[in-house]
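What follows is one structure encoded as structure tokens, with my remarks underneath.
All protein chains but one are shown at their positions in the complex.
So, chain A:
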Amino acid sequence: MNREERLKRQEKIRNFSIIAHIDHGKSTLADRILEKTNALTAREMKDQLLDSMDLERERGITIKLNSVQLKYKAKDGEIYTFHLIDTPGHVDFTYEVSRSLAACEGAILVVDAAQGIEAQTLANVYLALDNDLEILPIINKIDLPSADPERVRNEIEEVIGLDASEAVLASAKAGIGIEEILEQVVEKVPAPVGDPNAPLKALIFDSLYDAYRGVVAYIRVVEGTVKVGDKIKMMATGKEFEVTEVGVFTPKSTPLPELSVGDVGFLTAAIKNVGDTRVGDTITSAKNGATEALPGYRKLNPMVYCGLYPIDSAKFNDLREALEKLELNDSALQFEPETSQALGFGFRCGFLGLLHMEIIQERIEREFKIDLITTAPSVIYDVIMTDGIEIKVDNPSNMPDPQKIDRVEEPYVKATMMAPNDYVGAIMELCQEKRGIFIDMQYMDETRVNIIYEIPLSEIVYDFFDQLKSNTKGYASFDYELIGYKPSKLVKMDILLNAEKVDALSFIVHRDFAYERGKVIVEKLKELIPRQQFEVPIQAAIGQKIVARSTIKAIRKNVLAKCYGGDISRKRKLLEKQKEGKKRMKQVGSVEVPQEAFMAVLKMDDNNSKK
């Protein structure tokens, strides 16, 4: 293909994403678009095809990105090449969203005709605007009885400032308006601009590890072309590789001779480490490459840390292998070995957020069959010592002696919550409880309010989102971004079981809340730890000072004293079940502690809110 041919082809390419609040129908719309463009035969068609991991389907969220090339014959008689790029739908993955948006020229904004704009919608719209995308608003679920498309149309115009006069009224579920949407993509989304003869610039917006091909990088070619045999260079890491395969997803992985400007597809180059294909990095030619990388790259840093320990300490190496395998596909996952007196050998792991943490934990238990103890999540604290040295603490048990600490700083986020005005009180109360600082409150329209607080990240990573949902009957939506560190009066709370300090249960708490939290946690632990053959005192302590205590009574009776007829098998099963339950517990000193107890610090607020 020569330059002219490439440029001509380029004019018929449309690259777009779908952005939406969770549950507003993004995946269903993607399915309909795939159907309409005959990307799949009916047999291949599974519901919500783009979410490929089981876990993603179960949770109804997208974790890994996907892109698919579609051919669409428009009303003007021309055949267009569409690249639909899927984006993750959770705040933990904001950076990935921004990079996949950067691979597009347009975005379909799906807004639920009944629920209207949510905080997450807004956050994603801003990301799209930052990337200069053409936004096509769509009002979805218009077939719902509670749909109020005109109100939502106004909202889009007033809140976001987009012209919504041509917003398609659609129902992805019922197949209404799909063709109109596709026509708007053709008309309104600009064709890619870029010179196919310029040095290669391709944006990496995701990657995954394939056992046979090595790392598969998902790329968008912005300038130039790339083909098999080309020597390429990753601009952030400087690493060089030779391309072994390029192609697109249709959605099957389909090799092509080359990828040119505007193409969205994949590239393999015998890359062994997913860390070499960092999301947001630019691929260029090894020789005479581009001098300037594409904007927007940053290295992803974990926000939340926790300890992962195998319940069966013999499984430590299995756990290492599991983490290494997961890391291949997930450059945001970090881990390093650590030792706990209570739990033995494990890993301190860093995650983008709580959801990311739960996903990894669940995948290890499910895919690798390793039972885990997870310690309560922690953020990174900046500790400034009296001698002026600054240290970073990601594990509460490593918090230095209070006498040596000058001050502690903790990360804060700017939290944006959107809800009907009936719930303003509930939201503000919750934020106040979570040590939030009020920043702003704006009415979006007569009934909807946008509330902004600055809240310590540590409060967010616990159960803030769940509580927000329950306090607002599910109406509030939420988004946050890290804004930096602020000094706080923080202390380390230690927990003693049977007079022995259990390092894995230590947590950091604000001094003003310390006594109350201590009380709640010892009660919570009493609930969570089953009776043992002896009495077990539980104490919460700050330094040497005990601030709360409770006692787990000794077990009094555990014997099958039931008439079982001759059903011995049932007796055996019951005993096996009890024994199995014990296996899920960790022996800490002389006390058997169940998995949940290590997360007790997370559950503390259930008690508070029940009061």
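Note that in this section contacts are C-beta pairs under 8 Å (C-beta built on N, C-alpha and C of every residue); 3 or more make two chains touch, one makes a residue touch a chain; residues count from 1.
By definition in this document, contacts and distances are computed from a predicted model.
Q: With one chain of the assembly withheld, which option in "Ethanolamine ammonia-lyase small subunit", "Sugar ABC transporter permease", "Heme chaperone HemW" or "Potassium-transporting ATPase potassium-binding subunit" matches that chain's UniProt protein name?
A: Result for the unshown chain: "Heme chaperone HemW".
Q: Per the definition of touch given earlier, which of A:G77, A:P145, A:G238 or A:G565 contacts the omitted chain?
A: A:G565
Q: By the contact criterion defined above, which parts of chain A meet the unshown chain? Give residue numbers in ascending order.
A: Within chain A, the residues touching the omitted chain are 531, 533, 553, 555-563, 565-569, 571-572, 575-576, 578-579, 582.
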